[in-house]
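Report on the following structure.
The other protein chains are all here in position, but one chain of the complex has been omitted.
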Amino acid sequence: MADLLSIKDLVIEATSYPPGEKPRTVTLVDGVSVSLEKGRVLGLIGESGAGKSTIGLAAMAYGRGGVRLTGGEVRLNGRNIRGAGAVTLRELRGREVTYVAQSAAAAFNPAKKLMEQVIETCLLHKIMTRPAAEARAVELFRKLGLPNPEGFGNRYPHQVSGGQLQRAMTAMALCPKPDLVIFDEPTTALDVTTQIEVLAAIKEAIHDQGVAAIYITHDLAVVAQVADDIMVLRHGKTVEYGPTDQIINRPGQAYTQALVSVREIAHVEKPDAAPILTVDAVTARYKGTNFDVLKRVSVAVAPGQTLAVVGESGSGKSTLARAITGLLPAGQGAITFAGRCLSPDLAGRSRDDLRELQMIYQMADTAMNPRQTVGTIIGRPLEFYFGLKGAEKAKRVAELLDQIEMGKGFAERYPAELSGGQKQRVCIARALAAKPKLIICDEVTSALDPLVADGILKLLLELQAREGVAYLFITHDLATVRAIADKIAVMYRGEVVRYGQKSDVLSPPFDDYTDLLLSSVPEMRLGWLEEVLGRRRMESAGN
Amino acid sequence: MHPLITLVVQRIALGLILLLAVSVLIFLGVEALPGDTAQAILGQGATPETLANMRESLGLNEPAISRYFTWLGHALTGDFGVALTNKIDIAQAIGQRLGNTLFLAACAGVIAVPFAIGLGLLAARHNGRWPDKLISGVTLAAISLPEFVAAYFVIYLLTQVFPVLQPVSMVFPGMGFLERLHAVALPVIVLVMVVLAHMMRMTRAAILNVMQSPYIETAELKGLSPMQVIWRHALPNAVAPIVSVVVINLAYLVVGVVVVEVVFSYNALGQYLVDHVTKRDLPVVQAVGLIFAAVYIGLNIFADVVGIVANPRLRHPK
Partner (left out) sequence: MRIPFSALLGLAVMGLMLLSSVLAQWVAPYGLNETVGKVWENPSATFWLGTDQIGRDILSRLLYGGQVTIFVAAASSALAFSMGAFFGFLAAVRGGWVDTTLSRIVDVMMAVPSLIVALVVLSVLPLTLPTLILVMGVLDSTRVFRLSRAVAADIAVMDYVEAAKLRGEGQSWIIFREILPNAMSPLVAEFGMRFIFAVLFISTLSFLGLGIQPPDTDWGGMVRENKEGLIYGKSAAMVPAAAIAVLAIAVNTVADWILSRTSSLKGGRNG
């Protein structure tokens, strides 16, 4: 059977314009070959900058923002479309290949109704009449599990939720009956409990319609659920390409093995001990609102241990961090730290309170002043809290850089010259410089690629073992929780719904929300999605 | 009530409050500064006695607040009093000249708006390539110049180098429409030049802003032609910012006319204002200042209201 899509030795280049230097050509994709039969799903996986989205768009012969397809061939339905004329490309885009973007919220035109946008391709390419297209769209809305399928199309993009928009975008891609659909990280921006629903809907729709698909993601566990074949990419080159079963269960390359075994850090929980931080029935709300974002939250952290606070967006987990640091003074309740009762607001806290309670942020990029060198950034707490100056300070900065596994040469560099992982390490060093008793880590690994994130987690664990510092670790990612926590607090809509030692929290019997949350986290094995959905169906039938 | 109406009403109310604040500024600002009207009328040779009499007859001994409300009340009914220098009724003098000013601004607007939008589209379409660079370069030079300098370049070019027009624009009552058009040709060219540059740059920025949205890529990936992308997806979202750009620049014409009228000795409101500032004829300055402020603020309110009405999030709330 002839391949629907066959890419041979594809080379993709772009021109970069570094400020103050001559423009230069960079190669984004180098000699990648792929083939895809009708009705099959190919997963493209890799870290940021691996070129996976670029290859996905190349299947439509589209280069985003000055990206050029400079070599090899892209055969779609038997003809080479690389370098084809604008008219040919317009004919095939939307008719033979369609695209589902990561952020549906931005990819829909805010000024037009959803129905207009979903059927637009069908009408402009004259694939079907308006009534037929509308009927098909409603049918797709129903299949994708959207509420009120008949009325759904009459709404504007801002009137529906993110998960619904992502499904509407899938409907838009499937509506003109294409041969191939490109899914570009369609569930990455969603909460984990929403992700599983959208993932299931997409998978069902793909099989139902018999289309072929390219599924792009950085999450191997997700792609394992939908893809027949997987290609692992790194720096624009193919690392490994094979059937899903082989990639997941018998990875041939070291890099693939690392991706498969990511977050499998074995962490034995420590026994509970007298706490260093106690949050007792804390309630908080933002100024000018009449809604409590934290409702009587009580947790405790033991010295040298990690409490993981886990929850989805809107659960109040980051607000808890703001209440503890004093940025958002708690309305009611008490916070006790190292035997002292902390003032609710920042202004009322002593210098020792501030020093012993440090914070690391999600976005290391914005957490460091771009005009200060790494040496200044790490050196400032030394100067501020301990009065260190000159050679003494430089010596301590070098020690700290050593602790985060970076050489002392980095002291002279600016944040813009560091990689994402290095930036986060510098932030860790800045927190350590204050010799804290507790560090609040707010989603510190969420913005990083899985392998880099793993490195950060290992470093944090090592530092805890050596320095005896406690962590309050805020995250939405349960794999991270397993890897680092001694205790866990599960938050939902401002309340702690489950709290205790890690082994207790993660063992049944569960409350409904924790059950939903835990069972929604994709697992790195084939057939997991069907298993979970089957179990959920049985349970709801049993009720 | 529909939240949209609430927002529009709020915006208009805010604008009116702003105008009121500006009227206070115009009136009290002038009152609070050194020197007073009686002194201005009588000149340096006035005796203390005649000054006191004059103050009495002008009502200057009343508290400033009550004089402000009297002034505002009269102004709202179209009574601005008489000019100090020639005792001519101000409202009447303004009436004649306002027409001339509006005629000049309207001519400039009618030419500048389509040109600005067209050139803005062209520059945005060829973003970064030579048509864009050329247009952007020329307009950058044009906005760098003050109106009167631009005016003299045009005059020099069209009366000395290529002598096709007269450097003075006289209009008088009873003049035919075509004669009038010919008379205002030069000032209109200058105003168009100044306003066009600003308007075109802002239009270009507004369109580029929309063209960089992810939903434009979605449309391209649907296989739409460039015209379809612009017509169906860019324009519906660009209309509001473009209208706002146009209106804000028309408001800017208000300033442009003041200088250009003086350059061409064009007998209208701006010339009238400048003349009476020089003569320190305060009632006239206050009256004309208030009118300019009202037009400017009014147009800005209109621009904001268009922006509110065109926003789909506000038009179709959740």
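Just so it is clear, A and B label the chains in written order, and each chain counts residues from 1 on its own.
We take it that a contact is a pair of C-beta atoms (placed from the backbone, for glycine too) under 8 Å apart; a residue touches a chain by one contact, two chains touch by 3 or more.
Fair warning: this is a prediction, and the values are worked out from it, not measured in the lab.
**Q** Out of all the chains shown, which come into contact with the hidden one?
**A** Within the full complex, the chain left out of view touches A, B.
**Q** Consider the whole complex, including the chain that is not shown, and state which of B:5, B:149 or B:181 touches that chain.
**A** Missing-chain contact among the listed residues: B:149.
**Q** Which residue, B:97, B:204, B:222 or B:276, contacts the hidden chain when the whole complex is considered?
**A** With B:97, B:204, B:222 or B:276 as choices, the missing chain is touched by B:276.
**Q** Looking at the whole complex, which of B:120, B:289 or B:312 touches the chain that is not displayed?
**A** B:289
**Q** Name, in rising order, the residues on subunit A that touch the hidden chain in the full complex.
**A** 19-20, 325-327, 346, 349, 351, 354-355, 358-359, 361, 363, 366-373, 380-381, 384, 414-417, 430, 434
**Q** By the contact definition given up top, give the residues of subunit B that touch the hidden chain.
**A** 18-19, 21-22, 25-26, 29-30, 33-35, 140-141, 144-149, 152-153, 155-156, 159-160, 167-168, 252, 254-255, 258-259, 262-263, 273-274, 276-278, 280-282, 285-286, 289, 292-293, 296-297, 300
In this text, only the chains that are shown with their structure count from here on.
**Q** For subunit A and subunit B, let me know how many angstrom lie between their CA-based centres, rounded off.
**A** Taking the average C-alpha coordinate of subunit A and of subunit B, the gap between them is 50 Å.
**Q** Quick check on the complex: what are the subunit B residues that touch subunit A?
**A** Checking each residue of subunit B against subunit A gives 213-215, 217-225, 228, 232-233, 236-237, 312-313, 316, 318.
**Q** Tell me, which parts of subunit A touch subunit B in their complex?
**A** 60, 62, 64, 89-95, 98-99, 101, 103, 106-112, 120-121, 124-125, 156, 158-159
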